[in-house]
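What you see is the complex with one protein chain gone and the rest in place.
We call the chains A, B and C, going by the order they appear; numbering starts again at 1 in every chain.
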Amino acid sequence: MKRLKLGGAAGAGRRIVEVGGLAFGRDFIIIAGPCAVESEEQTLRTARLVKEAGADMLRGGAFKPRLSPYDFQGLGAAGLKILKAAKKATGLPIVTEVMDARHIDEVSACADILQVGSRNMQNYTLLKELGNAGRPVLLKRGMNATLEEWLHAAEYILSAGNPRVILCERGIRTFETYTRNTLDLSIVPAVREISSLPVIVDPSHGTGKASLVRPMSLAAAAAGADGLLVEVHPRPAKAASDRGQQITPRAFADLVPAVRNLVAHLKAARPGARP
Amino acid sequence: MKRLKLGGAAGAGRRIVEVGGLAFGRDFIIIAGPCAVESEEQTLRTARLVKEAGADMLRGGAFKPRLSPYDFQGLGAAGLKILKAAKKATGLPIVTEVMDARHIDEVSACADILQVGSRNMQNYTLLKELGNAGRPVLLKRGMNATLEEWLHAAEYILSAGNPRVILCERGIRTFETYTRNTLDLSIVPAVREISSLPVIVDPSHGTGKASLVRPMSLAAAAAGADGLLVEVHPRPAKAASDRGQQITPRAFADLVPAVRNLVAHLKAARPGARP
Amino acid sequence: MKRLKLGGAAGAGRRIVEVGGLAFGRDFIIIAGPCAVESEEQTLRTARLVKEAGADMLRGGAFKPRLSPYDFQGLGAAGLKILKAAKKATGLPIVTEVMDARHIDEVSACADILQVGSRNMQNYTLLKELGNAGRPVLLKRGMNATLEEWLHAAEYILSAGNPRVILCERGIRTFETYTRNTLDLSIVPAVREISSLPVIVDPSHGTGKASLVRPMSLAAAAAGADGLLVEVHPRPAKAASDRGQQITPRAFADLVPAVRNLVAHLKAARPGARP
Partner (left out) sequence: MKRLKLGGAAGAGRRIVEVGGLAFGRDFIIIAGPCAVESEEQTLRTARLVKEAGADMLRGGAFKPRLSPYDFQGLGAAGLKILKAAKKATGLPIVTEVMDARHIDEVSACADILQVGSRNMQNYTLLKELGNAGRPVLLKRGMNATLEEWLHAAEYILSAGNPRVILCERGIRTFETYTRNTLDLSIVPAVREISSLPVIVDPSHGTGKASLVRPMSLAAAAAGADGLLVEVHPRPAKAASDRGQQITPRAFADLVPAVRNLVAHLKAARPGARP
């Protein structure tokens, strides 16, 4: 593998990325919320429910990369406003996607973490400009990105001046069709071996099936992930996108303590170390 | 998906496969041992060490499917004899591969469970004859098998008269090269959704890297697996095959209690249910 | 790549495999016929039509490896008898699959070439015994086999004593779903670079779509293939298997001269060399 200058495994330990009082790389951080911001009512309702259930941060897409130009493309600027309102109402830090280098300032005004989606993992124009953003970046793994490509994509952001990068595994594309993608949990300890960056897991896109989100969330925690990104929608069957994979607030409320207890168990079993 | 007649999800619950006092589908079963039976000394030593460390069964290949005809092909009949001796010495039930329908009786004389390797998952000649074997069958997933193909391969054994089939996920082939295969843990809850068969996980072939065996074993347990198949060799660097992925007896002794404690934690957290 | 002892690129040129007056590696050989032998009427009718259209050999499966044990499994011994009758009626040499090492003699009594299917490419038991068969072997590439694995599978047959091996590319498994498989034509010149074995192409399984058989047959010839294996059925929509990919005798009659003319054009353009 080509040498990593900045994102490589530091002898001195793991990189800590602090956001809103929490620290990726130290705390186990659960980010939850709808695939897309569809309305103020839907977003605020979900935000309150996931907060109550124990989420640490709120996710929701205002700008949506979609297969077809005729699909719902997100609410854009109006969606950002809604996310701002949700933050005000709940205090949850906001994670939302930025698709265009020219939107970084606008999105940063509302977001605490800027997400780069899978399809843009090698959009080097965007990555380089995020080096100047005043926000941490959540870099999703491309659907067909090798570990080497992913870490070098992170290196684009790091080398452009932004040291706050969080990786997010979200499933890779394989021949299997039962699941939407194949969630590659072995990438979590693999990242640990050769990089200092924190890495979280998105079991929603990773499987594409609401029924698999719970077991894969537990498995991600056991594999040593630094957190989760989970899609939650008050009425998944009515969602504007990703209907099959969003879980209900009730299922999420059931999931959070199970994951937190598992993390606590693992920490108690091996103090000072990750699995 | 084409309908499963026998291996489908039974309303009445999960299929239990009993072997030597243990029950796949109820107990969490850890199978360990070398990739290949290389000598009586190596096998007996490993057998004693993995038993001491808490393994439930011993694995070891006498017949080895190898890339090249010029590679070590296993000790064959002599290897079966050594496995018999290891069973006598330790009491551990034996799991070993059968590659040829004409060897089923010979292998059954020594083995408690007959393993079908990835490359033979769609060797229908072999599968049909295993329907008449008086032994449970451990059916590894093919490197490029979909869930549908895997469950229908099991159906060949079931429909030929043998109800005792245990599935084993061992990694699929993808574009990623950091790991030898991509361990697909989401297949574990997926099998649960549509089948009643027990399913275990092989993190050794699944990752091809000794350093990833521990986190992926924990992750497999958290995903709801019924057990593990782990390659252990007294001196991995000197092994006749799979050098990079076999762990030492010491690493295995460290792994077993961690996994057992995790399983106990998960059972306590949700009595009567799998994750 | 691990060294090939017998199937490697010979300094002395390419290996010629003679069958019924034709020579793989020198002539461009077109093998055609139904996916499965379904009845004497269907097989003889197809045999006569493909012969008339210019086919060199007849293909047809008597033993069929199928996804589910409840699917049509082929006519078995009765199918072999029908193939014998078709050979008698048309003079076409027969290519048919052998799935079980114990059937080699029985199948050899009717077949001029023994086919090993994709699913059995690493069924080493079968490969080793084919080393003793008195027939050439057509070795299909496994759905997920690398070039290295494929050539080493051939090496199992070669090193067991049978020098007459013909390779057949039939599509690999990828993420693309528009086609059944992805036909990898670059493997044809790749085989040429490092091996002396002849290699033909199966555009029927390779694409899974009757509409793509013609352009991919032409492309295979242009890539330097030594021949084609094409599925032809008198009424594809009524076939017992592979309905979408079998072409009609009429389409085949249209295809053969186009391919033969293309091969002649390429030979004239570069006498003494392959593209």
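Methods note: contacts are C-beta pairs under 8 Å (C-beta built on N, C-alpha and C of every residue); 3 or more make two chains touch, one makes a residue touch a chain.
No experiment lies behind these values; they were computed from the predicted model shown.
Enquirer: Omitted chain: which shown chains does it touch?
Expert: A, B, C
Enquirer: Which one touches the absent chain: A:9, A:89, A:143 or A:251?
Expert: The one listed residue touching the chain not shown is A:143.
Enquirer: Where the complex has a chain not shown, which of C:212, C:232 or C:247 is the residue touching it?
Expert: The one listed residue touching the chain not shown is C:212.
Enquirer: Which residue, A:27, A:40, A:100 or A:254, contacts the hidden chain when the whole complex is considered?
Expert: Checking each option in A:27, A:40, A:100 or A:254, the one touching the absent chain turns out to be A:100.
Enquirer: In the complete complex, which positions of chain C touch the hidden chain?
Expert: Residues touching the hidden chain, for chain C, are 1, 144, 146-148, 172, 174-179, 182-190, 193, 206-207, 209, 211-212, 214-216, 218-224, 258, 261-262, 265-266, 269-270, 274-275.
Enquirer: Touching the missing chain, which residues of chain A?
Expert: Spelled out for chain A, the touching residues are 2, 5, 65-70, 99-102, 119-120, 122-125, 128, 143-144, 148-149, 152, 155-156, 159-160, 173.
Enquirer: So which bits of chain B touch the chain we can't see?
Expert: Residues in contact with the chain left out: 173-175, 177.
The criterion applied here is as follows: only the chains that are shown with their structure count from here on.
Enquirer: Measuring centre to centre with C-alpha atoms, which chain is farthest from chain A?
Expert: Comparing chain centres, C lies farthest from chain A.
Enquirer: When the C-alpha atoms of chain A and chain B are each averaged to a single point, how far apart are the two points in Å?
Expert: 34
Enquirer: Report, in whole Å, the distance between the mean C-alpha point of chain A and the mean C-alpha point of chain C.
Expert: Here chain A and chain C have centroids separated by 48 Å.
Enquirer: When the centre of a chain is set as the mean of its C-alpha atoms, what distance in Å lies between chain B and chain C?
Expert: 35
Enquirer: Could you list which residues of chain B touch at least two other chains?
Expert: 144, 148
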